[in-house]
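Worksheet: one structure, shown below.
Here the complex is missing a single protein chain, while all its other protein chains stay put.
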Amino acid sequence: MRRKHLASEKYAKRSAFKSIWKQLKKNKGAMMGLAILSVIVLIAILSQFAFNYKEDIIAQNIGNRLQHPSREHLFGTDALGRDVLGRVAYGARYSLAIGVVSVLIAMVAGVALGAAAGYIGGFFENIVMRITDIFSAIPSVLLAIAIVASLGKSTFNLMVAVGVASIPAFVRVARASVLTVRGEEYIEAARAIGMRDWKIILVHILPNCLSQIIVQTTLRVASAIIAAASLSFLGLGVPAPAPEWGSMLSEGRAYIRDYSYLMVFPGLAIMLTVLSLNLIGDGLRDALDPKLKR
Amino acid sequence: MYRYIINRLIMLIPVLLGVVFIVFFIMDLAPGDPVYQVAGEQATPAELQELRVKLGLDGNIFTRYARYIKNMLRGDLGVSYISKRNVMKTYLERLPNTLMLASVTMVVAILVSIPLGIIAAVHQNSIKDTVSMILALLGLSIPNFWLGLLLIILFSLKLKWLPSGGINGIKSIILPALTVGLGLAALMTRTTRSSMLDVVRQDYLRTARSKGVTEKKVIYRHALKNALIPIITIFGIQFSNVLGGSVLAETVFSWPGVGRLVVDAINQRDIPMVTGALVMTTMLVSIVNLLVDIIYAYVDPRIKAQYTK
Partner (left out) sequence: MPDANLILEIKNLDVCYKTEDGDVHAVNGIDLQLGYHKTLGLVGETGAGKTTTALSLLRLIPDPPGIIECDTMIVAGNDMLKMPVSELEGIRGKDISMIFQDPMTALNPVFTVGEQIAESLEIHEHLSKSDAYERAIQMLETVGIPRSRGNEFPHQFSGGMKQRVVIAIALACNPKLLIADEPTTALDVTIQAQVLELMKTLKDKNDTSMILITHDLGIVAEVCDEVAVMYAGRIVEKGSLREIFDETLHPYTEGLFNSLPNINDRSAKLKPIQGLMPDPTDLPPGCTFAPRCGYAKDECLRRQPRLACMAGTHYVSCLAYERSDFHIGRGKH
C-alpha cells in the first residue's frame, strides 16, 4: 500500500517537473538568463584553476598599477597592480557563494517558521508574524549593516547579515502558501488516518508551496548578491584583499576621474549575474502560475 | 475612520518597542566593552565603573533597554561617543536632507513608472511593452551604487553638467535622486503594468465604453483609478527600500543625510549614534507605512466602508 503511494507520487513529481521545464523553455528571457548564469557559474568554478590566488589575485605589483585595458590585461589593472580580469572572475565565487548560502539560511529558517506559523496558527502564529513585522520595519540594508557592524567584518558574518534580512520574505511566502493549502480536504484525510503533524507538513503541505518558494529563492539570491555588494562597497563586507565586486568598486572609486574603466567591469559583473537570476526567477514565476497574464 | 487610525497608532507601539529591542540586541552582540572607547586605555577600574554608570552601560540587557526606552520617551537618545554631541539633535539636523532626497526620488519614480506602466499594459505584447519590460528588468538588476558611479562618470566627469557630490542647490540632487529613483521606477513600472492588466479586463470598462466614454477617459479615469490602489500600497512599502538605497546614494554622492550618518557612526563604532539613528529611521518607516495604509483605506471605497461603519 505504502510503496504504491510513493511510486505514484514520484511519477506525479517527475511529470510536474517536465511540464514546468517545457513551459520554461518557451520563455526566451529565462533561457537566456539560464545561459548567462551557467557561464558565470562556470567562470566561478574554473577561475580556481585558471588563476593562482596568491600570485594573480592578491599579489600587489605597484610597477604595473593603473594600466588601462590592453591585450595583456583585458580589463586593465587596479591601483595595486592586480589584474582586474582575474579579480572579476574570482569575484564570481564570492558573490555566488554569499548569495546562495545567505538565501539558503534564510530559506530554511524562514520556511520552517512560516510553515509552522501557518499550520499551527493561534498564538504561535501571532507571535511569529509580529516578530516578522518588526524585522520588516527595519530597512533591510540597515539591518544587514547593523549585524555586520556588531559581529565584525567577515565573509561569514556577511552571509548571516544578508541572510537574516531575507528571512521575513520567506516567512510570509511560506505562511501564505500553507494557509492556502491547509483547508484542503486531503489534509483532513491525512489527519483522519492518523498522520503526524510534522509529517503532514513535510509530505503534503511543503511540496505544494514549493513552487512559490523556488521563485522566491531565485529572486532573493539576486537581491542578496546586490546587498552583499552594497555592503562591501560601504566597507562593511568581505575584508580586503578579497576580490569581491562591491569592494573593487569601492577601491577604484578614488581613481574614477582618470581611470574610470575600473568602475565598469565589476559593476557589469554584478548586473549580469543579477539580471540572469531575475530572468530565471521571472520565467519560473510565469511557468508555475496557472493564471498567466500573457 | 478615526478609530481605525487610533487603532493603528496604538499597534505601532509594540512594533517600535520591538525594533528598539532588536537593535539593542544586535549591537549588544558586538565583542568588547564599549566603555573603553570613551575612557581610553589608561582608566582605572573604578573610573571605568563610574563611566559605565554615567553612560548607562551598567546592568543587564533588560535594565539597559528599559533605561533607553525611558530616555527615548523624553526625546533623549544619548550622546555620541565620538562627537560628544546629542544624538537626537544630530539626527534631526541631517534628516531633512535625506527626506528631501527621498521625496525627489519618489517623484522621479512616479513620473517615469506610471506612464510607462500604463503604456505597456494598454499595448500589451507590442514593441512598446517588450521594450519597457526589458528596461524595467535592467533597472531592477543594476546595483544602485554602481548606477550612481556611472552617472557621475557620464554627467559629472565627461559632460560636466552636474556636480558629483555635496549639497549645493537643485543641480546636486538630480544624480542622487536618479540613482535610487530609476531602480524604484523599474519596479513600479512592472507593478503598474501588472495592476493595469488586471483592471483592463474588467467588465466595468466595457460598461463605460458602452456609455460612449472616450477610450482615453476609459483608461486614465475609469481604469487607472482602480489600478492605483495596489500601486499606492506597493509604493508605500518601497519607502523602506528608498531609505536603504539612500544610504548608498548618500555615500556615493557625499550627501549629508542620515544614511551617511549611520555608515560613519558604524565605522567609528559610535554605538549610541548607530542605535539612535537606526531606531529613528525605523520609526520613520513605520509612520510612513501607517500613512500609506490610511491613504489606501481612504482611496478604496470598499475598504473605507469597512472602517467607517
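Chains here go by letter, A and B, matching the order in which they are written, and residues are numbered from 1 within each.
Basically, a contact is a pair of C-beta atoms (placed from the backbone, for glycine too) under 8 Å apart; a residue touches a chain by one contact, two chains touch by 3 or more.
Predicted model, so just to flag it, every value in this text is computed and none were measured.
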Partners of the unshown chain among those that are drawn: B
Contact partner of the left-out chain, one of B:72, B:122, B:208 or B:232: B:208
Sole residue of B:144, B:164, B:226 or B:289 that reaches the chain not shown, by the stated touch rule: B:226
Residues in subunit B touching the chain absent from view: 202-204, 206-215, 222, 225-226, 229, 299-302, 305
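Simple rule for what comes next: only the chains that are shown with their structure count from here on.
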Centre distance in Å when subunit A and subunit B are each reduced to the mean of their C-alpha atoms: 23
Residues on subunit A engaged by subunit B in the complex (per definition of touch): 29, 130-131, 133-142, 145-147, 149-152, 222, 226, 229-230, 233-236, 246, 249, 253, 256-257, 260, 263, 267, 270-271, 274-275, 278-279, 282, 293-294
Residues on subunit B engaged by subunit A in the complex (per definition of touch): 14-15, 18-19, 22-23, 26-31, 125, 137-138, 140-146, 149-150, 152-153, 157, 194, 197-198, 240-241, 243-245, 247-248, 251, 262-263, 266-267, 269, 274, 278, 281-282, 285-286, 289
